[in-house]
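Complex shown without one protein chain; remaining protein chains in place.
Note that the chains take the letters A, B and C in the order they are written out, and that residue 1 is the start of every chain.
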Amino acid sequence: MAVPAPPLKKPPKGRHLEAPWRARLRLLRRGLAGSWGMFWESRIGPLGLFIIAFYGLLALAHPILMATVWADERDVYDPKHGYDPQIIYGGFDGRLQSTVAPGSDDYYVDANGDGRPDYIYAGWDGVLQSKAVGDDKYRGGPAPPSLRHWLGTDPWGRDVFSQLAFSARAEFFLGVMAALITVVIGTLVAAISAYYGGFVDTFFMRLADVVLLFPVIAFLIVLGSMFQLNLYSLAVVLGVINGFGGITIVLKSQALSIKVRPFVEAAKVAGGSHMHIIVRHIIPNLLPLSFLYMMFNVTSAIFSEAVLSFFGILNIDMSWGIMVQMANIAGYLQGGAITKAWWIFFPASISITLLCAAFYFVGRGLDEIVNPRLRKV
Amino acid sequence: MQTRTTAEPLIRVERLKKYFPVRKGLFFQRARSFVHAVDDVSFEIRPGETFGLVGESGCGKTTTGKLLVKLLEPTDGRIWIRDLRQVSFVVQQDGLPLGAVGLRVDEEGKPVQVARVLSAPGANAEELDRHARRLLTRLAGRRGALGPVPTDVDVDGQRLSLTPLSQFRSQFRLQAVPAGDRERWERWLRQTQDLEYVDVARLSGPPLKAFRREVQMIFQDPYESLNPRMTIFDIVAEPLAVQKIGTITERELRVAEMLELVGLTPPESFLFRYPHELSGGQRQRVAIARAMIINPRFIVADEPTSMLDVSIRTGVMKLMMELQQEFGISYLYITHDLAVARYMCERIAVMYLGKIVEMGPTEEVIQNPLHPYTKALIDAVPVPDPTYKREPVELKGDVPSPLDPPPRCRFYDRCPIATERCAREDHPPLEDKGGGHYVACYEV
Amino acid sequence: MALLEVKDVTVHFRTKRGEVQALDRVSFALERGEALGLVGESGCGKTTLALTIMRLLAENARILGGHIWFKGTDLLALPEEAMRHVRWKGISMVFQAAMNALNPVYRVGDQIVEAILTHEPKVTVREARERVAELFRLVGLDPKRMDHYPHEFSGGMRQRAVIAMALACHPDVILADEPTTALDVIIQDRILHRLDEIRKQLNMSIIYISHDIAVIAEVADTVGVMYAGKLVEIGPTEAIFRRPHHPYTEGLMGAFPSVRGPKRELATIPGEPPNLLNPPSGCRFHPRCPYATARCKAEEPPLVPFEVGHLAACWHPRNA
Partner (left out) sequence: MWKFLIRRVLQIVLTLYLFATIVFFIVYLQPGDISQVYINNPKLPPEAREALKRQLGLDQPPHIQYLNFMRNLVTGNLGISFSEYPRPVWDIIKERLPRTVALFLIATLIYYALGFHLGKLIAWRRKGLLDYSATIVGVVLFTVYTPWFAYLIIWIFGYKLGWFPLGKFLDPVLWRRYDVPANEVFGLMLTVGGAAILFLLAVYVLGRKLHLPPLPRALMNFGALGLAGGSVAYLLWGPEFQPYGLLARDILWHMVLPVTTVTLIAFGGAMLLMRDSMLEVIKEDYVLAAKAKGLPDKVVRDKHAARNALLPMITSFVLALAFVVDGGIITETVFSWKGMGLTLLDAVTNEDLPLAVGTFVFTGIFALIAHLIADIAYAYLDPRIRYE
């Protein structure tokens, strides 16, 4: 520099300045505490957090239970392949031993009149679940909740509670992963298209228009018929679709309002590069909103999975949606049958609803922190 | 102040124009009309001077400020900033100018490179080039090798006298040149001027980065000009950070010094706070500290006090003046408030619809306004004295649209003294009415 | 009896960080035809006072005490429905941000007609529209503009429309909260003069609220100076400007630059206005006051007359 440095006063001796990293840590702690206070006051946020914690514990419980309580009977409690011979047993002696409805004629048909069941029907209305009795692979009908099976068993004799807990983990994984992808894409695209404008902006905005109007479920049904969508690929597909969709438009309009604020101009005058302005000024101011939308996207991802599973489009072994789907194809959801074996679909359905709602609650709780316009007074 | 105003200007603005296209059309977004935000504006700012731009909202004063700090690119015209990284002088042999030479200097003021040579009319270009390179080897490594006074140097037995360019220009008499050559000399003299100045529009890469170090801006709204997600330390240190000056602890010390300088004491209690925890006046002091931290030569201050309360405003105004005294900074002070401009600025220019209508020393313009618009503007300012009875200003209509203004005096529609000539001819040029008091009006 | 008398009005706001003591025992009286100017810096409670008189405070505000007598009735004791009739018919308001005081989806004229029809149900739409046209002419707007939307108006025009709206029901008092702050000086000048003319013509009372003492000096007969939620000085305009008693008033006058007269040194008031969550003890100005003594810190000075009609709240008054 050609201009000499100004003669600045030296700070008096013995004065210690706080190290920047320590100060930042302190600020972060204080900021989190303050935000938590506001979040807590929203009342609706903590409610959501409570539900999420509950399902988090449930997800954690599954491997623990498998290793401890259920360790001796892994075959019984396996969420995908297990069945409990104590509940349904169509032995060669022909005596049906079922805790469900012993003697119920819903359960067997004596075709040749020899007093022994020839066919076993698991469904209440005669959906054939098993071949002849002689087949030792047959499984029996749904058993109601008991001490042994807290939420009963499904038509194939599998433990519903085990399925529910096992699936919780998958739901969390899918929801958070898809939402993360969405938010990362959305934030970057929004910041870049707002900052640069022009062709980049037009392209992404038109793309967002298309994605926004895209019947996503319909699209995934079409896609699912062509590819085998598993949990990972579904998370990626959902994340990418949503990332280029509505979230971009919302975040971009926010980014635009940030871009024209004078501190961005001040950074430019100081010599900040485009990268510096995007990374240090636009994105940090977008992040709270991104985080908020992440919560809503978790909801939408979990919901989409559940719906697609219901249609049997996905290549997933077990999830809440699949539990409901199986109840449906076994005929337990339609008409009056809905009261026959409520435990096979009710826990899963309510879990989908509650977990989706919980993330939504958290999002709305965050909304009160992030959007000053919604703040009380 | 008088000594400063005679110095060569730090910033020269020549016929500056900024037109904003207004997009129209259904199928192709063609620009058919233009908002003439800044329209053919010229002025100079001297070192250590506060130059005021005064006008109503939408007159183009903020756009001018943004053009000067290169936040916007001009549509036309030039902004020249005096290049401190170069020393320029005229080489004379036996009293005959051979030409002008510009030597690039490093940060300590040592010449390192021949930047430009410009041979005088009739002189041998190659010889000057040779001289310039030899001079560089003689002077290289000598700090402050060329003082403000003429020096004589022996180069290969030839005695050359070196005169600082600005001094040469002020002493040179065109009349001494034969009448037939005058035009060539005049052109040469004009070209020499560019030797000392850099065209801001052409800056890019490292010179732009250097320019960013020398020019800063203070914004109107202290609530909006500080990033709410950054701490005061991060905000003030940002210019150092983007210019990669110092380590983080060095920067912290420097920021603390700066905060103390602008009156935010003790600095450690302010360093790690967020802008929303500060009052408006404190925030504006932070903005000033941030602008000053890399020792700029020139600061554009866009209404820095208009959002502040009266009792706090004076303190900020005084702080800005003190810092100017201490570091010899020049300000472009943009304001709508003539009373504030009167206290801050040595010279002011009054803008109306993208044009400067009047310019001159502040007291002179305020006490003796010549342009009818300036008169109206001054008459309309309320006076904090209940006994002073003003006459209501009689000015027709509202400020017209700056969209494609017709080619006549911009003030014609509202002017109380307009004549037919004002409508017929183009906008009047700025003319000196004596003592550096310029007015753009046919009827004055 | 005064037309409007504000007596010991105290207002607090409940916020997350505590109780903001926004107004503390503010008292003044306004006569018919009088123009009162209230000056003070941002956050001193000027706007809160206006909203208290209109009873339009936010939900978290609590009026802790005091009376506002308007034509003999205490507005603070009035039921909501009765208060609704006082609004606009008795006391109307020119809002600070006139840009936003007009609903963007309705025509400007219709918004004024709405006010007239609400308070005078016997008036027909046609009559109301005629009155609006008249008001438009009065404030210097083209009556044809009635059927335009707010976004088609410039800032100055919107301000005039808002003034026309304030006049619509011939109120006794107009509260003009920073009526010209966002405007350029030439338009400001025009609007202030027009407002002053109308006031004299219709013999109305106006309370001007502004941070700009120059504006107040031009339009007000009486000036009240507010600091940190308190009225610290009130008196005839000339007396306030010539012989301010309160050091804050004095500082304010000294800090204000002028384009007229000799260029003098500008005074600075040290420090910052106090945080009303926890205002200073005694006189609220004492931490910034050059004349403060131990008494100022301990005891709160009452608003007492030093001359006829010139009151100040200070233990060590200047020019007294």
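FYI, a residue touches a chain if its C-beta (ideal position, glycine included) is under 8 Å from a C-beta of that chain, and two chains touch if they have at least 3 such contacts.
It should be emphasised that the depicted structure is a prediction, and the values quoted were computed from it without experimental measurement.
Across C:L3, C:I68, C:V86 or C:A312, the single residue that touches the chain missing here is C:V86. When the whole complex is considered, the residue among A:V76, A:V307 or A:L366 that touches the unshown chain is A:V307. Touching the chain that is not shown, out of A:A33, A:L147 or A:A218: A:A218 (per the contact rule at the top).
Where subunit A meets the chain that is not shown, the touching residues are 43-44, 47, 206-207, 209-210, 212-219, 221-226, 246, 299, 303, 306-307, 310-311, 313, 324, 328, 333-336, 338-339, 345-346, 349-350, 352-353, 356-357, 360-361, 364, 367, 373-374, 376.
Hidden from this view is one chain, which touches subunit C at 54, 56, 84-89, 92-93, 95-97, 100-105, 114-115, 118-119, 125, 149, 151-152, 165.
Methods note: only the chains that are shown with their structure count from here on.
Summarising the inter-chain layout, the chain whose CA centre lies farthest from the centre of subunit C is A. Separating the centre of subunit A from that of subunit C, both taken as means of CA atoms, is a distance of 55 Å. Between subunit B and subunit C the centroid-to-centroid distance comes to 41 Å (mean Cα coordinates, whole Å).
Within the complex formed with subunit A, the residues of subunit B that make contact are 66, 69, 71, 84-85, 105, 107, 109, 208-210, 212-217, 219-221, 224-231, 233, 235, 238-239, 242-243, 248-249, 252-254, 256-258, 260-261, 267-268, 271-272, 274, 287, 290, 294-295, 297, 326-327. Taken in their complex, subunit C has these residues touching subunit B: 41-42, 154, 156-157, 184-190, 192-193, 211-215, 217-218, 237-238, 241, 251-253, 255-261, 263, 266-270, 272-273. Those residues of subunit A whose C-beta lies close enough to touch subunit B in the complex are 1-6, 8-11, 15, 17-20, 23-24, 26-27, 261-263, 265-273, 276, 280-281, 284-285.
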